[in-house]
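Presenting chain A:
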Amino acid sequence: MAEPILQTTDLVKRFGGLVATDHVSLSLVPGELHAIIGPNGAGKTTLVAQLSGEMAPTAGRVRFDGQDITDLPMPRRARLGLVRSFQITSICPEFSALDNVAMAVQARLGHSFHFWRNARTDPALIMPARRVLEQVDLAARADVPAGLLSHGEQRQLEVAIALATEPKLLLLDEPMAGMGREESQRMVSFLQTLKRRYTILLIEHDMDAVFALADRISVLVYGKVIATGLPDEVRANPEVQHAYLGDEAEEAAAAEAANA
Partner candidate 1 sequence: MRRTGLLLATILAVAPSAGWAADKIKVGLVTTYTGSEAAYGEMETDGFKLGLQHLGGKLGGLPVEIVTGDDENKTDVAIQQATRMVERDRVDVITGPALTTTLLGVNKITREAKIPLISGGPGPSVLAGRQCDPYFFSVGWQNDALAEATGQYLADRKVEDVYLLAPQIQAGRDMLAGVKRHFTGKVVAEKYTQMTQMDFAAEISEIQAAAPKALFIFFPAGQESNFIQQWNQAGMKDKVPLYTMNALDQANLPGLGDLALGIPIGANWTESIDAPINKKFVDDFVAAYGKIPSSQAAAAYNVALILDAAVKSLGGKIEDKDALRHAIKTAQFVQVTGKPFRFGVNNMPVEDYYVATVAKNAAGKPIMANPVVVLHDYVDVYAKDCKMTGG
Partner candidate 2 sequence: MSEKPSAFLSRRGGATTLCFAVLALIPPLAGWLHEPFLIRQFIQIMAMGLAAMSLDLILGYGGLVSFGHAAFVGLAGYTVGILDFHAGDGSLFLGLIPGTTNALIAWPAAIAVSMLAAALIGLVCTQAGGTVFFMLTLAFAQMVYYGFSGWTLYGSDEGLSMGGRSELPLLDISDNTNFYYFCFAVLLLCFLAMRAIVGSRFGMVLRGVRQNERRLAAVGVPTRPYRLAAFVIAGGFAGVAGILLANYQTFVSPGDLSWTRSGELISMVVLGGLGSLIGPVLGAAAYLLLRLVIGSYTTHWAVVFGPFLILVVLFARAGLFGFVVRGREV
């Protein structure tokens, strides 16, 4: 197995008496699409915050691409290639879709202490940004202020912004949040096209999507990873079925067994 690109060792986050992240050790190999699932309140958001650098862990380390990044803030991590998208759409609403993406390109190109040249006519920013918009099927909407895009389009833009930074690892925080069925399906097929080209850590609620996309799945319950493995292994894991899929699923499985 190749050297893991992202690795956490015994990550712990406490809020007072509450343990939101409980000795989480994850490891992602380059090129894989790894999904994290878990019921509400399992600590997914807290985990993402620690991986992206918005929140400092109480204990444990995070390594990325051969470097300890535990103490680095979010922008530094992003420049190393660990880039996230947000569960709740986070765009610059007054900027056009193109501006939003160009901003990410600009960030990739290094510091922005350039004071004179007009950024909107700078081919170094605009060309790559247009390419990414084409990739996510938003080219036609490039000049529309992002705040006026539909919810689905905004979710696409959210991913496009992350892609434009040419990340080594994409941290997708519930990219399908709030989407309709059809939109979700489109997003799934889009993510399919990203698979293998990027290493992806997908945090998602939508089970169908996860099982359709993921190479490996980790299950987070009460801040603990209770299982990691291939989709089928995870699906079959009784502990997962009990803790995550709940009694209902167990009953269903039991009923299935009875019927058989």
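Behind the choice of candidates: all candidates are chains of the complex that A comes from, given by their letters.
Convention: a contact is a pair of C-beta atoms (placed from the backbone, for glycine too) under 8 Å apart; a residue touches a chain by one contact, two chains touch by 3 or more; residues count from 1.
A quick note: this is a predicted structure, and the numbers were derived from the prediction, not measured.
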Selected neighbour of chain A [touch, this complex] from 1 or 2: 2
Residues of chain A that touch candidate 2 when the two form their complex: 52, 73-79, 83-86, 90-96, 99, 102-104, 106-108, 112-120, 122, 125, 143, 145, 148, 161-162, 164-165
